[in-house]
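Incomplete set of chains, arranged as in the complex.
Labels A and B are assigned to the chains in the order they are written; within every chain, residues are numbered from 1.
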């Protein structure tokens, strides 16, 4: 790889990415463009602008954007149409944000004439893969710089020395090492490392930042209604809201009732297991509600096919292949299934759980006339079941006869 | 089908199967053998013996058996090795009991010289399919009589008239119609029909019979530890227990903490949707724990393959194909994966939820040396990630170049 001339950095304004910024300037002598995004992580963005300016970035090279609506509309919602969970339980909160960040990095590179992008993910995790595969898929000629894999600042001490030597301000609480590492966006907060590294040990209470402890949640349940159109949530309690606003409100419901906590050991794409604490307050509610509305609007053929490809779809997102033909093919399949996934779900929120307790829809496939225990109105002839069973049994009978014959 | 001469009836001792018993005697003039099983449904079996005698069944033709251990060991546990859930949420509590009942019906038929078996499932449900496919798979020459598909006693009034005309005792509370229909065994209780037929309406509280309302559960969490060997639970809090005893104890934990309630609309194999209320107190805990122990003992290749075939496996059980070559092939695959699924999971039980909070095992694949945020001890070279990403990205780059070329 030839040396980069101008690089767009995913910049949070925090200590680590400030060090990267300076390191890029000194190591590669290249011009740096910063990109700071509001993905709903709950931090002010303007301080990042000031810090970037302080570190010598020209105003026209500082990009600060609120991309929450795009995040939910074009990434979170398509993923939730699939009921995607990784390894049975994880809602992919970190994974789904990475491709959008890469997309903006590449777009800003193209707009500013930069030939490289850079990120602050380490060489042990999945995020480096997600950032880089997305970048290469969007621009095959882009260079990607991953300082954590390149530099020799791999200890806390060395990092702080570098910061001091380069006049990078260090907040007081950053002198000591954080007891764990955090990633957050509108969909979730993940915590991992340090005090969480022994999967046998319960996570300490202070790790949870996004939800109350279920024990501290209200003692009475709360009921809400979520309305869907073509697989996407469009209203809460009858009030139409934008995608990001819906997720924000569901997060508040989830936070209050202690919903969405997950203590999880997962398989990273790079080959090792890791343990994380995830909080996905709104996401847990949304997943339950989406399943609830699919129960009455999706037929079994469509639903079972979706279920069977879901693990592969989730794995692709987890591994960083959002911008791959196979993810797009699966998305086409999933989206096709959602044409009639419209209607309303009623949920009970209580002490850590969101549960569907009712659902209705103009698009419902549920037929009381067919299922009723009451005397038939002729919708269904029970005698048909005899033929249905006979033909389903035929091959089993032929097998049993064969096996008996062979043994006999 | 030629007329049966001797038929083994799955006999609960209740009104409906007593009517069937008498109807078989009068309609087909055939000798009836009764089979009454303790599957953990929580009913006394001896009254069934007395009723059968009263209805003229010879003592040697009355079979009453406790098959709880076989049920859990050979059916429930193998299914839980797969983390099987139907349509995302249903633990298959009814489905998994049917093949065992059919197996005993067929075995008793062979032992008593009967040429037919009979059951009390209606023509609208899945259970008829499960009973009959199992029976035919085990004995291709057996006859199956499904009175509900044959007779004209399809209204409550006609049934009661038939009972009275045939001196079948009718318990007082059976005169009126039950507000919903129930099936129960050691794994679960299901309720459906009547008051539950509108899926928009919340299920009334009195439907739940097996678990306390989460609101009435203890205000403080309880922690338990479940130990697994090769994928099966073998001990609770360090105490080794038989399969059925483990499930019984987990049921008691679940009941107390309001765990395992599910309000669900599902797709029946016979083609329509139906709404059920399921309670699986011990099963919910067991599923969570099994996932917990797999997190550290199963590698990603094994786990992802299991996840991808699980929906098909669950569908087979739901549809009644327990005794099919494809279920047995999938079981071979699943069982192969469980060789090292041994260790202990710590769970928090609280107000409707069971959550893994810790897990440990001699068979653990989790390597703190590889995942640690601390400075590397050399277990993992972060630079390897660069090559890993480059080769994973190669095809995406080639795609992006091609697409750019075509457009350009």
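Side notes on the structure shown:
As a convention for this text, contacts are C-beta pairs under 8 Å (C-beta built on N, C-alpha and C of every residue); 3 or more make two chains touch, one makes a residue touch a chain.
Quick caveat, the model's predicted, so the values are computed rather than measured.
Each chain in view is the same protein; 2 are placed here, and the whole complex, as held in this structure file, contains 4 copies.
Note that only the chains that are shown with their structure count from here on.
Mean C-alpha positions place chain A and chain B at a centre distance of 31 Å. If you check the complex, the residues on chain A that touch chain B are 83, 87-89, 122-124, 128-129, 132-133, 136-140, 146, 148-149, 154-155, 181, 193-194, 197-203, 214-215, 219-221, 261, 263-268, 270-275, 291, 295-296, 299-300, 303-304, 307-308, 310-312, 315, 320-321, 323-325, 346, 350-353, 355-360, 365-368, 370-373, 375-376, 380, 382-386, 388-389, 392-393, 396-401, 404.
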